[in-house]
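With one protein chain held back, the other chains of the complex are shown just where they sit.
First chain written, first letter: the chains are A, B and C, and each begins at residue 1.
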Amino acid sequence: MTSPSRGFSRRDMLKAAGLVGLGSTVLPSLSACGVGGGERHPNGASEITGSFDWKKLSGQTVRILQTPHPYQQSFQPLLKEFTELTGIQVVADLVPEGSYFTKLNTELAGGSGSHDVFMVGAYFIWQYGPPGWMEDLKPWIANSAATSDEYDFEDIYEGLRTSTSWDFTPGSPLGTGGQWAIPWGFENNVVAYNKAYFDAKGIKPAEDWGNFQQLARDLTDRNEGRYGVAFRGSKSWATIHPGFITQYSRMGCKDYEVKDGRLVAGMASEQAIEFQKAWVDLAREAGPASWTTYEYPDCTRDLGNGNAMMCYDADSATYPKNKPGASKEAGNLAWYAGPAGPDGSYATNLWTWSLAMNAASKNKLAAWLFIQWATGKEAMSKAVGTAFADPTRKSVFDSTFKQTLGAFPGYLDAFEKVVGSSKIQFTPQTQFFQTTQDWSVALQDIYGGDDAASRLRDYAASAEAKVNV
Amino acid sequence: MATELKPGQKRLTPGAIFADIAIVAWFVFALFPILWMLLLALKNDAQQTSTYFAFSPTLENFGTVLSQRGTDLTSVDFKSAILMSILNCGGAVLVSLLIGIPAAYAAGRYRFKGSEDLMFNMLSFRFAPELMVIVPLFVIYTQIGLFDTVFGMIWVLQLVTMPLIVWILRSYFEDMPEDLEQAALLDGYTRRKAFTMVALPLVRPGIAAAALLSFIFAWNNYVFPLILSDTAASTVTVAITKFLGGGGQAYYNLTAAAALIGALPPLVLALTIQRYLVQGLSFGAVKG
Amino acid sequence: MSTATAQSSPGGPGPAGPDGPDGSRRRGAPPKVSDRARKLRPYLLSVPALVVVIGILYPFVLGAYYSILNYTASNPEPHVVWFANFASVLKDPQFWASVRVTAIFAVAATVIETVLGVVIALLLNRSSFVGKIFERVLILPLMIAPVIAATIWKLMFNPQFGVLNHVFGLGTFDWLSKDTALASSILVDVWIYTPFVAILVLAGIRSLPREPFEASDVDGAGWWYMFRRLMLPMMWPYILVAVIFRFMDCLKAFDHIFVLTAGGPGLATRTLQIGAYEDSIIFQNFSRGSTYMFLLWILVFITAKYLVGVLGKAQRRAAGAEE
Partner (left out) sequence: MGTLSLRGVRKTYGSTVAVDDMTIDVGDGEFFVILGPSGAGKTTTLKSIAGLVDIDGGQVSINGVDMTGVEPYHRNVAMAFESYALYPQKTVAQNLASPLRSGRSGSFSQDEQQKRIDAVTSTLGIHHLQQRLPRELSNGQRQRTALGRVLVRPADIYLLDEPLSHLDAKLRAQMRAELKQIAQSSSTTTIYVTHDYQEALALGDRIAILREGRFVQIGTPEEVWRTPVDTFVATSLGQPEMNLLPGAVRGGRIEFLGGAGSFPAPADLGLRDGQTVQLGIRPSELEIDRGHRPGGDRWLRLPGRVLLAERLGRQVELDVHVGDGQLIVVEDSDHAAPEGSEVTVQIDLADVHVFDGASTAADDGEARVHRAAPRLGSALGRHSAPMPEEAHQ
């Protein structure tokens, strides 16, 4: 058991008794801290001195907030190795994906340090960073008393390192400012397809956007329960960031451009409107029938069940479906980079689950030791052996991970084709979640019959207003 | 009066057939999703979304939910989550009954100034959106150490249980003829004794109904335990959703199995309590 | 305490006994309860509940306070902006779209659930053989947490592999499209909560006095007449309690709709509480989210006040009907 139950103690009773004084005692303390995370916490790296030692905090406990994920699952059995190495107990709380950010956002906003380490994606840094909820890890990496000599931060792909670093100035590129999280696992958004079916029909994956659309339509036969391509469509920012923004970028479209210190929305450019209209039409004619509810588990499930012939989403999300016994089509799947842009662009959006440290943590060294261990070469190599894809370290990718990819045709080719141009394709800005969810709403409205051009113009205007506060 | 009729009961049977058909129709609708859940719970990972009715059933999922693998998948031991839920919800209902019954009685029996306001405030618990309080509540809880404790959960679940209990019971107390307690007073019993001896047994069906419903609502509550607890006081509903997983692998079959296991405690409670629910209040024998 | 002298046996037979020769018991001055203590009695009974009310209302007040700040994740040191949030929310067409969705959802779901609940309660009350069997399982849908129930329904709704389209031969009919999502959300709500109404009403029916019905049965009154004139007026309070709880809960509907559609497609099922969730939790614009919820709260408050007033009237009328 990873979670020693605290249960119900006499201490709890005392705490409850304290409630009686709630009105008188809490009110003043709340007006000090009444609006959650108003408190700024100083960086803790400078406090760590002396020589590096894994065992420094033996006997302590580190609490981690995670969401169930292949990354997390492949690390689960390894946690005891961390405890062996450091003597630190790990309490890992899991919150399902649908509620993960509800939990995490409340916790950070509440200024609570109840979890020392949490899983985040790059975009979250843009929201959690400015209020000071995340610890800058740069000083920690630099401090030889806190970081092992073997850590080798530069081994992590550069695109990933920069994607989790920013100076919080809207429009300023990624890679500036602090290192707010360490990339742990990542994924490129490429196309997975049902190779068995393709082979049987003698079909080859489409290499450009026009052919891709045509192929998807041709593959669709609703009576057979078969359709061309699965991609996300639910009302969420997460609909935008995988296949959509990847292809959008390959088509040469931009979300924002910086002009005179202002972000100028690009979603309503002629080129962008044309692409988005085509994307929604594709969803309608060759996508899942209930597109507006589709999240990635739905997409990958349809791929695994043989309903969807292709799936334009994260490679690491489609990857588990091909493992023996995991799905009906396991063993039949293959990958390729997806359609290139008109200029041959393989611009690709990446997602990285990274580990971040809670700035309000009362146990920062333990937190850092955990992050260091989890993103280190040894642990990552071991995790790759189960279901961990894709590792963020080049050394791990090249050695251990490549060997596991024999049964995953095209996976490596696709990876290598896009990895050079794989980065966060969004312009960093603090209103990311709101403006990007609004984007998905706009696409849903177009799917529901709204005129694409006017709807996107409305959207672009409102987004521009929001990001330039 | 051997063949005493209940209100609404009919002797004749032509409409009865239609009524039976209607009732069967409702229950087909009401039970189908539950049947579907049961089927889902009997499917293996590969078949969970690729088959309808033809599959090779397995009981493995139920075992998995309760096993170490289930714990690894969710970070919560499902058995202890059930225990926590029972503590949290049972405690919340008990507290609500202890506090709510006197209040409901006061409101049902006495016309006093402010009675309506108090009752209305009770109700306003219910209509204030949970999300409006969740951030402030989280702050308060972490500050005074109620976060992730059974006590904290019991306290916050009052929002769910108390209004329901008070409001249901008030109408029962209002309906109960006051002559009965007055008779007890004149028999020489104190007000407290008259209340426990006469009033309380008579509203037992109401208490049963209110306690059961509020227990179920507390049991099903998701947002409060999600935000205000981690592992120590987390409830079974939160644990169930954790089987939905992430990263491309959703265990609907495990979720369904967990949900079915998780529904057992309230179901057992419902079946135990049912005879009180069914019995109703036989004030007919009391009122003229 | 007891000043009663020990009472000997009643002696002779007959009613003379009780008062007997020793009926002449006397007592000292009986204990008195002051007028104030008497008047205080109901308040004392309500004090614990009052404490809980105040304790729980505290975070509400804090939440309401957020709505006059400019408190967001990117502005963690907020200051008071008074009604700026309200002005901007009330100007926002998305807000009004949400009001519309919330109103339609709440009214439709409450009406359907109430009518169905009452009908089911009446049917079950006939205590036919079929009814007796089903009464035991009536409560089952309530036993599945709405979050889970919605997940199961979402699976059943799925056009690719969902069982509903399969069984009913609906092809790729999309239950959660722009035009159907609200209705489907209502359907799920009806599935979950109709038993709640039915149980409350059934318990109410069973607590009705029998005599009026027996009398009208002897009079040969028709079933419909009996229902309209006798049963319904007496059942109203129970029905109304159910209506109040359902309507209030529907106005702040969140759990299952969020699982089904996350408020989409577009704004088709974006209830006020979903809007508030997006603002408060996802976008971490706490002030805007609180403003949404404060406005929702006002809406709920007004309707509740109205419904409670109706309930009071119905109770008085029902009391009249029973006499």
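FYI, a residue touches a chain if its C-beta (ideal position, glycine included) is under 8 Å from a C-beta of that chain, and two chains touch if they have at least 3 such contacts.
The structure presented is a predicted model; accordingly, all values stated were derived computationally and were not measured.
Engineer: Check the whole complex and report which displayed chains the hidden chain contacts.
Structural biologist: Every shown chain touched by the left-out chain: B, C.
Engineer: From the listed residues B:Leu59, B:Ala183 or B:Leu271, report the one that touches the chain absent from this view.
Structural biologist: Only one of B:Leu59, B:Ala183 or B:Leu271 touches the chain omitted from view, namely B:Ala183.
Engineer: Across the whole complex, list the residues on subunit C that are touched by the chain not included here.
Structural biologist: Contacting residues on subunit C, toward the hidden partner: 2, 4-10, 13-20, 22-27, 29-35, 38.
Engineer: Mind listing the subunit B residues that contact the chain we can't see here?
Structural biologist: 177, 179-180, 182-191, 193, 197-198, 201-202, 282-288
The definition used in the following text is that only the chains that are shown with their structure count from here on.
Engineer: If every chain is a node and each touching pair gets an edge, what shape is that graph: line, ring, star, complete or other?
Structural biologist: complete
Engineer: If you tally C-beta pairs in contact for every chain pair, which pair wins? Let me know.
Structural biologist: Summing C-beta contacts for every pairing gives the maximum at B-C.
Engineer: Roughly how many whole angstrom separate the Cα centroids of subunit A and subunit B?
Structural biologist: 37
Engineer: For subunit A versus subunit C, what separation do you get between their C-alpha means, in angstrom?
Structural biologist: For subunit A versus subunit C, the centre distance works out to 40 Å.
Engineer: How many angstrom lie between the CA centroids of subunit B and subunit C, rounded to a whole number?
Structural biologist: Whole-Å distance between the two chain centres: 13.
Engineer: Multi-chain contacts only, two chains or more: what residues does subunit A have there?
Structural biologist: 19, 22, 26, 30, 34, 36, 98, 102, 106, 109, 305
Engineer: Give me the residues of subunit C that touch two or more other chains.
Structural biologist: Counting only residues that touch two or more other chains, subunit C contributes 55, 58, 62, 66, 158, 161, 277, 281, 286.
Engineer: Give the list of subunit B residues in touch with subunit C in this complex.
Structural biologist: Those in contact with subunit C are residues 4-10, 15-16, 19-20, 22-24, 26-27, 29-31, 33-34, 36-37, 40, 49-50, 52, 98-100, 102-103, 105-107, 109-110, 112, 114-116, 118-133, 135-137, 140, 155-156, 158-159, 162, 164, 166-168, 171-172, 174-175, 191, 205-206, 209, 212-213, 216, 219-223, 237, 240-241, 244, 252, 255-256, 259, 262-263, 266-267, 270-271, 274, 277-281, 283-284, 287-288.
Engineer: Flag every residue of subunit C that touches subunit B in the complex, lowest number first.
Structural biologist: Against subunit B, the touching part of subunit C is residues 39, 41-43, 45-46, 48-50, 52-53, 55-60, 62-64, 66, 116, 119-120, 122-128, 130-131, 134-149, 151-153, 155-156, 158, 161, 163, 166-167, 191, 194-196, 199-200, 202-203, 205-211, 213-214, 217, 223, 226-227, 230-231, 237-238, 241, 244-245, 248-249, 251-252, 254-255, 273, 276-277, 280-281, 286, 289-290, 293-294, 296-297, 300-301, 304-305, 308, 312, 315, 322.
Engineer: Can you list the residues on subunit B that touch subunit A in the complex?
Structural biologist: Per the stated touch rule, the residues are 45-46, 49-50, 71-77, 80, 84, 87, 134-136, 138-140, 142-152, 155, 222-223, 226-227, 230-233, 241-242, 244-250.
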